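What you see is the complex with one protein chain gone and the rest in place.
Now for chain A:
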Amino acid sequence: MPLGPYATFIAASYLVVLVVVVLLIAWIAIDYRSQRRRLNELETEGVTRRSGRQTTEL
């Protein structure tokens, strides 16, 4: 797959998309773990939601 004289521009385009998509996925995964950890901590301390249900069950 020869990319010709503008290979740098083509490769840079795909690379920047890859980096941003990976960063988005990582940000969402880290945020999810952070929220679950804080919910676990609160439930361990005996704090319950008004409904009485445990969010960590979901």
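In this section, a residue touches a chain if its C-beta (ideal position, glycine included) is under 8 Å from a C-beta of that chain, and two chains touch if they have at least 3 such contacts; residues count from 1.
Please note the rule applied: contacts and distances are computed from a predicted model.
Student: Can you pick, from "ATP-binding cassette domain-containing protein", "PepSY domain-containing protein", "Heme exporter protein C" or "Phosphate transport system permease protein", the UniProt name of the chain not shown?
Tutor: "Heme exporter protein C"
Student: I need the residue numbers on chain A that touch the omitted chain, in ascending order.
Tutor: 1-7, 9-10, 12-14, 16-17, 20-21, 24-25, 27-28, 31-32, 35-36, 38-39, 42-43, 45, 47-50, 53, 55, 58
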